[in-house]
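To start, the structure under review is shown below, and the notes come after it.
Yeah, one chain of the complex is gone here, protein chain that is, but the others are all in their spots.
Here is chain A:
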Amino acid sequence: MAPKKKEEPKPAAPAAPKPPEPERPKTPEFDPASVTVKHQQPFLFTDFKDAFQLFDRTPTSEMKITYAQCGDLIRALGQNPTNAEIMHVLGKPKAEDMQTKMLDFDQFLPIHQHICKAKDRGTFEDFVEGLRVFDKEGNGTVMGAELRHVLATLGEKMREDEVEQLMQNQEDANGCINYEAFVKHIMAS
């Protein structure tokens, strides 16, 4: 493999920015300076650096990523923020800024730290309870078609191909999904 400065293979398409949900109450502006980046676990710090470098696609390895990649990187590091949360910590950038504005590693850290602190991560039970809403017969299954529909139309909508990828091989012969197993499947990644 060439030195890191070499161009990397094409990345997956970054998640498109989604508008914030109307139901959410207005949150104050995010101020990165207010976040104290903890240094007590130095090895985690450098973990991020490796990951950051993997996402760095600048031709001269400047250790910078675009705004659009920020969400992906945070998720790759194990968090699962909503798109709204990402946009919030980025200071609600315009759509055209997503591909052009850059973050360096020091700017990234407080953003990542902030996301890490968020409490509402979603447990197994939360998931199952949420899916139970669609369990019409109360038998532990939901209709695959209905779930696809929900994922594509509610919340932070997913694209059809994204839904397809998630649901691939999940439905049984009747088009039903056992949602406990489904949640286990998602959380196992």
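Things worth noting here:
The rule is short, and it goes like this: a contact is a pair of C-beta atoms (placed from the backbone, for glycine too) under 8 Å apart; a residue touches a chain by one contact, two chains touch by 3 or more; residues count from 1.
To be clear about the criterion, contacts and distances are computed from a predicted model.
Hidden chain, UniProt protein name from the list "2-oxoisovalerate dehydrogenase subunit alpha 1", "Serine/threonine-protein phosphatase with EF-hands", "Probable glutathione S-transferase" or "Thioredoxin domain-containing protein 17": "Serine/threonine-protein phosphatase with EF-hands". Where chain A meets the missing chain, the touching residues are 1-12, 15, 21, 23, 41-43, 46-47, 49-51, 53-54, 59-60, 71-76, 78-83, 122, 126-127, 129-131, 133-134, 149-158, 162, 165-166, 168-170, 181, 185-187, 189.
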